[in-house]
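Mind having a look at this structure? Questions to follow.
What follows is chain A.
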Amino acid sequence: MTEPIANTTSPANPGAALDYELLLDCVHCGLCTAACPTYVETGNENESPRGRIYLMRGVADGKLELNERVRGHLELCLDCRACETACPSGVQYGKLIEPFRVAMESLDGPSRRDDWFHRHILFGLFPYSAKLRRALIPARIAQRTGVLKLLQATRLTRLLPAQLRRMVDMLPPPRRNEGPLPEFLPAIGRRRATVALFSGCIGDAMFRHVNWATARVLQQNGCDVHVPRAQACCGAIHFHAGSSDPAQVFADQNLAAFPVERFDAIINNIAGCGSMLKDYGHHWQDARQNERAAWSAKVRDVNEFLDQLGPVRPEGEIRAVATYHDACHLLHAQKIHDAPRRLLAQIPGLELHDLPESELCCGAAGTYNLTQPEMSARLSRRKLDNIRKTAARVAITSNAGCALQIAREARDQNMQLAVVHPMEMLDWSYRGVKPKW
Partner candidate 1 sequence: MIAEPAVNLSAELRRLLGPDRVLDAHSDLAVFECDAFVIEKHCPSVAVFPQTANEVAAIVKLCNERGVPFVPRGAGTSLAGGGLPVGGGVMIVLTRMREILEVNLRDRYAIVEPGVVNAWLNKRLAGTGFHYAPDPSSQGACTIGGNCATNAGGPHTLKYGVTVNHVLGVEIVTAEGEIVQVGGPVEDSPGPDLVGTIVGGEGTLGIVTKIWVRLTPNPQGVRTMLGIFESVDDATQAISGIIGAGIIPAALEMMDQGILVAVEEAFHFGFPLDAEAILLIEVDGIEVGLDAQRDRVAEICRQNNAREVRFAADAKERLQLWKCRKQAFGAIGRLSPSYCTQDGVVPRTKLPHILQRIRAIGAKYDLRIVNVFHAGDGNLHPILLFDERNAGEIERVLAASGEILNECLECGGSVTGEHGIGLEKLNFMNRMFTDDDLDVMTRLRDALNPGGLLSPGKLLPTAGACGMEQIHPGRRAAL
Partner candidate 2 sequence: MATVTTSQTPDLASSPSPVEVAESIRAAYDASRAVYPVGGGTALNYGNSPTQPGEQLDLTGLNRIVDYTPRDMTILVEAGVRMTDLAAALAAEGQHLPIDVPRASEATLGGVVATNWSGPRRYGHGTIRDYVIGIHAVDGRGVAFKGGGRVVKNVAGYDFCKLLTGSLGTLGVITQLALKVKPLPESTGTVVAACADVATAGILLDRLATLPVPPVAIDYLLGPNWQVPTTTRSRQAEIGPQTPHLVIRFEGTETETAWLADQIQTELQQAGGMSVALLAPIDAAALWKRQIEFADRGAGDAPENSPMVIKVAVPPSAVTKLVAQLVAFDPDCSIQAHAASGIVIARFAKFGHSDITPVLVGKLRPAAAKLGGSLVVISGTLDGLTPHLIWGGRTDAIVLMENIKRKFDPRNILNPGRFVY
């Protein structure tokens, strides 16, 4: 791998999927390495952003064979994009690793993704909130009746396939069943904006209470909130697992569901979905690209939106020591750091302690906790160790995956820790409700 060579890649080479110029942006300075969670854990340059770019370039140049080891290093990437925040050269790592992995997957043909997990669960169930809610019913019943605890305690859940077992373990404690959001929720007070709420698939299935909280907070802030029924999954699960086409179908479904000209913003409250929605504009180079880009330009994370709008001051006191964990897809992919902190700082009584390594991925990373359980577990342990250092009893984060992961780790370690979304905090404060942690 000494000389940069012209792009001589064959279609069978995943390197062909890359914009080779983007590879050249990397000057190999190495400033990204310590920002990478997998590198921080293993210390192996192969598992660092610079290393992965070097591997991709090696494959693209035809100097390295795409063997199982190389593939393993690339698959271990969380796609958290912390490296993009660290990179002084502005290397667009996400635009390298994502198409490369898509190409890597398609090399295998369908077989690799045709296991039961990908077919039925990851692609068959997750993107469809209604199906997912129904699918969760047996597990929910088991939870409510205490059977699940018993199964977990007696380790009978071991009988489940590993990935399914992890999913069961991920289940947050049951919540009061809130009904679906109505299609329209009017602004309270003077109307300041008209927005549409993206409710998400997993979000709607497992975090409907967060959607409710988000909607109420938006109402409090003078927003007319529309919740289009026809919306679909953002497509991130497929895209990050290397299936580009179905993701595109979802994207275009959403374009139709949210007539962009009617809204000041398309609001989402899950960082992973939000960064996918914001990326619609450059994932697919076809005739509709400009249309998607215009649509994406209206997408706002709810923290970002409220912070820009100037939030109505919350007045209900919440006495608690809390810490805020930066979801990768909010901090690194969307570069949103201050907004949620500024919003939370307005809540009377809330003491917000800085979280060490807040910028480091918790290991959830979309479905990473299901596909790379070992590394995921290492990172979630690390995250909880850091949370423990803050003495916080409440962890606040703006991403569903992070919330599930951190809560699961806390349960595993028998640590009393409430994991909530910033909108829940604001909602409680606006309504003057004492949260039941």
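The definition used in the following text is that contacts are C-beta pairs under 8 Å (C-beta built on N, C-alpha and C of every residue); 3 or more make two chains touch, one makes a residue touch a chain; residues count from 1.
Picked so that all candidates are chains of the complex that A comes from, given by their letters.
Keep in mind the model is a prediction, meaning the values are calculated, not measured.
Looking at chain A and the listed options 1 or 2, the chain it touches in this complex is number 1. By the touch criterion stated above, chain A contacts candidate 1 in their complex at residues 1-2, 4, 24-25, 27-35, 39, 42-46, 48, 50-51, 54-55, 58, 63-65, 67, 69-70, 86-90, 356.
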